[in-house]
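Just passing along the structure, written as structure tokens.
As you look at this complex, bear in mind that one protein chain is not there, while each of the others sits in place.
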Amino acid sequence: MCGIVGIADAGGVSFPLYYALYALQHRGQESAGITTFDGVSLYKYKDNGLVAEVFNADILSGLKGNVGVGHVRYPTTGAKIPENIQPFNFTFQQKKISLVHNGNLTNTQALRREFEERGQIFCTTTDTEIIGNIIVDELRHSSSMQDAVLACMKKLEGSYSVIVMVDDRIHAFRDPLGIRPLCLGKMHEGHIVCSESVAIDALNGEFIRDVKPGELITIFQDEVKSVQIAQASGSAFCVFEYIYFARPDSVIDGKLVYDVRRRIGKSLHLEAPVDADIVSPVPDSGTAHATGYSESSGIPFREGLIKNRYMGRTFIMPNQKARENAVRIKLNPVKKHLNGKSVVLVDDSIVRGTTSRRIIDIVKDAGAREVHIRVGSPAIKAPCYLGVDMPTREELIAHNRTCDDVCEKIGATSLHHISIDSLIRATGHCADDLCIGCLTGEYPLKINKEKACPRHIDFISGSYQVDLDEFEKKE
Amino acid sequence: MCGIVGIADAGGVSFPLYYALYALQHRGQESAGITTFDGVSLYKYKDNGLVAEVFNADILSGLKGNVGVGHVRYPTTGAKIPENIQPFNFTFQQKKISLVHNGNLTNTQALRREFEERGQIFCTTTDTEIIGNIIVDELRHSSSMQDAVLACMKKLEGSYSVIVMVDDRIHAFRDPLGIRPLCLGKMHEGHIVCSESVAIDALNGEFIRDVKPGELITIFQDEVKSVQIAQASGSAFCVFEYIYFARPDSVIDGKLVYDVRRRIGKSLHLEAPVDADIVSPVPDSGTAHATGYSESSGIPFREGLIKNRYMGRTFIMPNQKARENAVRIKLNPVKKHLNGKSVVLVDDSIVRGTTSRRIIDIVKDAGAREVHIRVGSPAIKAPCYLGVDMPTREELIAHNRTCDDVCEKIGATSLHHISIDSLIRATGHCADDLCIGCLTGEYPLKINKEKACPRHIDFISGSYQVDLDEFEKKE
Amino acid sequence: MCGIVGIADAGGVSFPLYYALYALQHRGQESAGITTFDGVSLYKYKDNGLVAEVFNADILSGLKGNVGVGHVRYPTTGAKIPENIQPFNFTFQQKKISLVHNGNLTNTQALRREFEERGQIFCTTTDTEIIGNIIVDELRHSSSMQDAVLACMKKLEGSYSVIVMVDDRIHAFRDPLGIRPLCLGKMHEGHIVCSESVAIDALNGEFIRDVKPGELITIFQDEVKSVQIAQASGSAFCVFEYIYFARPDSVIDGKLVYDVRRRIGKSLHLEAPVDADIVSPVPDSGTAHATGYSESSGIPFREGLIKNRYMGRTFIMPNQKARENAVRIKLNPVKKHLNGKSVVLVDDSIVRGTTSRRIIDIVKDAGAREVHIRVGSPAIKAPCYLGVDMPTREELIAHNRTCDDVCEKIGATSLHHISIDSLIRATGHCADDLCIGCLTGEYPLKINKEKACPRHIDFISGSYQVDLDEFEKKE
Partner (left out) sequence: MCGIVGIADAGGVSFPLYYALYALQHRGQESAGITTFDGVSLYKYKDNGLVAEVFNADILSGLKGNVGVGHVRYPTTGAKIPENIQPFNFTFQQKKISLVHNGNLTNTQALRREFEERGQIFCTTTDTEIIGNIIVDELRHSSSMQDAVLACMKKLEGSYSVIVMVDDRIHAFRDPLGIRPLCLGKMHEGHIVCSESVAIDALNGEFIRDVKPGELITIFQDEVKSVQIAQASGSAFCVFEYIYFARPDSVIDGKLVYDVRRRIGKSLHLEAPVDADIVSPVPDSGTAHATGYSESSGIPFREGLIKNRYMGRTFIMPNQKARENAVRIKLNPVKKHLNGKSVVLVDDSIVRGTTSRRIIDIVKDAGAREVHIRVGSPAIKAPCYLGVDMPTREELIAHNRTCDDVCEKIGATSLHHISIDSLIRATGHCADDLCIGCLTGEYPLKINKEKACPRHIDFISGSYQVDLDEFEKKE
């Protein structure tokens, strides 16, 4: 998973890009990068580490210009090599280009072979370089970014929210199914596109709207144009953005994430009520879900586990015992809240189950009489090919296990996952506009030999017709 | 403010000390240090920075031995120089000594002059070195730590929780008024003394009890002895440890901090009810208070402000505008929760008032109709001389201002501070056992020309009488 | 300018590559990089800084495999961006390729345009990526590195000594004029190619011979093959490698650099004798020249200036005055050697003349009666397009100035440059085998609108015929 941002704004963009990446830091902690353009040259800086570790005031002051893009990357199992850190910068026929990408392509290998047969070399092992090649290949014959993005949408399979800066223009587009989020905001003297609306908030900008699936948005100075490149029969918004990944204060595809989570909490109570003493979240991601459960049930919300705010990536665990103990150092039980109590413990999801088991142990050690686990996602049964870092089928605790089996394995008094139906209702979207592949094993596009219910996609021969003023009126 | 820890445990103490300092990190983020002793030499490491920044596995592996002390220091306005980083290590007649201290002495200058007249030089500008000198001065004539700590208690004025390692023994003592916390726990094959019980929890140790005001505890291998050195007519537990400073999951002098804060929240509702739509904390420290208000009033608890978890010390604010904007990047309003709503916003305290005003601006910008501020501490009217970093009287917003004046100045719809009486009740202690000098201007000991209601102190000519097994039975 | 090395040797190559780069550090202090291959993957590390700063034992231990290449880069005025640090690593049809290059192409722009018309994007702004593209373009149709190198030699104009690792094979080739050095050595269980023979010495290897201009050498495990790809009517060995750039203990194209410099010193005496008290070098590069002058003249060799051995790249010069003073801190006059004396001061070359003037000032301030400057190169009148970092024509002090003008400008008592004829004689090569473009303005190949005396090049359709054992016997 990644967070991306592009800004065009008078008065310098490096500091705004930095603050925006800060707001998107939860989408990726492995590396961070910014590229800006000052009318002549690209200025670039990127490194492994958190935004706060990678940049300092000197570096940001050196990133000149009023237009730029930024990126944060999630720690994935893949190749952690400098070349792979985004933005991906390159030149083509005097044009300075910088590209950032959130998502995962499912036909990378085939596309790579196609280009290599033409003599193309690859400097990275990222999907991003493939996207750059497709764009440039089209720009040889056409000077139109519409054509280039049309070529992308025809060739690329998988999820992709992309921002590409070509000299002083920012182009942003989202795959026809809209799998990963992308939204547009107004700055003081310019515009911003970014993964989540919290980045717009951080800059005190004004949220305009989500970029539509299949749409291309182009920003030049304070002007914005839009064109619909592809139109699908349905969307495939990732349901895990709502359950776990996005920040609760983000609004994604029209829905406030906090509200979705609170509604999930309420449904969890209605589906699986329990006569308990307190409702406690697993901090931090379970908090909104837990307030929903508490409100619906009337059982008091009380923090049974306090999170150490200072646990960073560099926390040292020299051996296995230390690693096991790490959960205890990260989450401290409030014994008085737990001792002798029946506790509803609300978590967002269960993946491998190892952390759940340890947390339940801690809560029981603190004296809890009963530990009722309520989970904000249905059981995860299948892998994600579209950008969420999930383990293999075999490593998922719910793979080939009933809910009762899992309950026993993690040591809970009772266990309930929200039903798929309630989850869909909580998102406020209809089932045909969501990707719930990891829950059902049926994906919204063809991937390998998996089951699929692919959306139909039409390509539209339009041209930029709408400038910002117009669509501001329309929206 | 500072956090201190001392551990004697078989199997190496550097990693346990590190984990304990992690749990105490909230008590000091400026510097961190650890000193250990392996029977022959001191091993020491300390630097400016967070625990996670100062130490790594290599450094910890080099800190050998089964006994050691650690320290984290709060960013104070004073001299940020390497010599001042604790532990303070020195040698005296072949003895290897390492000392850590939490608190603030009020007669430093006089004590310093006294020692300088005898030719003593000072390598640091800390109170800690003075304490070291008093101990050593006594140890010249006596080989008894009881005598040395008695000399300390007779000479030192102010607050001091001290842990001093003399070769392979850990000695811990607390000023006769018990102003700063200190507690004792059992490890697998040893013991721990530390500022707050969360450090014991982090090591999966067993909390035994608080160190008593005026008591000296000595740990040698798995043996613990105690002696009461001084006895005061009343304690002076710092009320701000409960309101703001300590972690909510700590138990201090017998009271769970979370509970105190929740009771404060309830009293805030009873004293100043309001007909509002939501109760929202100012994260993170207002959360427990807000749940109390919500429970008592029945108004739903809902987070109106989401805190960015990644804001570190290195966040860059190149100019005034950026600094003003920093609150916005740190705390993002959830517009849908606030827009058109009447909001009860619960904060732990108001010091200068600048942050409060900015937060209220953000909440109003997000569309809140009314913003009712409820504060978990009474108005702060006087400075703290005993270890909490507070501004001068003139900088305090409540200095020479009525509550209505402050309310107008910060732009709130209404403002209520908890009453001193309710606060005392919420702590569970009686008024004579608390220091509330910053709220009343009357202090529990004589300081400069301030008003005081000093406790009477008796010095006791006892000797170590109680070993661990005994007092474990007794407690 | 750069230093390059490629090694195939049983038992791991990362440490040998590191030691070799140490020996070549004088050829480039801006950045350093190593790429190795272990049969499956490339392992790569590169960064700005000296070899000692970029690498540590952990990093080197992580660079696995028995084959690899390395590179050090000179601080040039161009773009100091991470992407440009060599080795240049890429993949093509499953092949892992790593390329290092010393030299400068003169037709980069034309080649780049040609590739861009085919849709090629460029990740760097280096010549090296162009070379990679030409190689790969040929490898699409042919599996032969001979064909690929033939394509390079037909298309590339300028100077290029190249080492390219394609999976577990090291290929090394030198432009048909042999402008930059490259030589071959034997390791314990493998072979090494590198810019200068000192890298072979550092590894206790055995120098075999120089790579011939236009030759391709291929190393696979302990086997070496050679093929002559192109044959020129004459070479164009860079004369500045002998005068200044190479280490004195290197043997380049059959000539010991120290000897060349000593012979230059002798010729300087024969051409411009002077009745002086001492002969002193400008340390360090003038030492060999000065011993030659001293021996020929009988005037005692005595160091009049001592160089501070600790002046690093990080030496701080906060303002103009400090920068002017830097020469004084770097070179300290030995007053007793200079006071009242007539001094012959031998330097390797004069470029802008600013440093010379400051050094002469220092020597005069120390009391020297006469300062006779003797210079190991003829006056530099024209730029270098082939890899030596020289200023523009206008910045050269000898541009449009007579020797007397220059002498006056730098404040010397007398000034003599070695004649071109003596210099050529000192190198031991014939004039037709040297590039002396910067001295005459006439270059060995066509460059822009400069005068040229281009060598004729034949391309040879041979194939690898000679393995190591054979040519070891022949040499």
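Lettered A, B and C in written order, each chain numbered from 1.
FYI, a residue touches a chain if its C-beta (ideal position, glycine included) is under 8 Å from a C-beta of that chain, and two chains touch if they have at least 3 such contacts.
The structure displayed is predicted, hence computed values, not measured ones.
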Shown chains that the omitted chain touches within the full complex: B, C
Full-complex contact with the absent chain, from C:H26, C:K44 or C:R455: C:H26
Option touching the unshown chain, where C:R113, C:K336 or C:K451 are the choices: C:K336
Residue of C:G39, C:P300 or C:G340 touching the missing chain in the full complex: C:P300
Options C:Y74, C:F240, C:Y258 or C:Y385, residue touching the unrepresented chain: C:Y258
Interface with the unshown chain - residue positions in subunit C: 15, 18-19, 22-23, 25-26, 50-53, 55-57, 60-61, 198, 201-202, 204, 247-249, 251, 256, 258-259, 284, 287-288, 291, 294-295, 300-303, 306, 308-312, 314-316, 318, 322, 325, 328-329, 332-334, 336-337
Residues of subunit B in contact with the chain not shown: 44, 81-83, 88-93, 97, 113, 116-125, 132-133, 136-137, 140
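In the analysis below, only the chains that are shown with their structure count from here on.
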Arrangement of touching chains [line / ring / star / complete / other]: line
Interface hub residues of subunit B, defined as touching at least two other chains: none
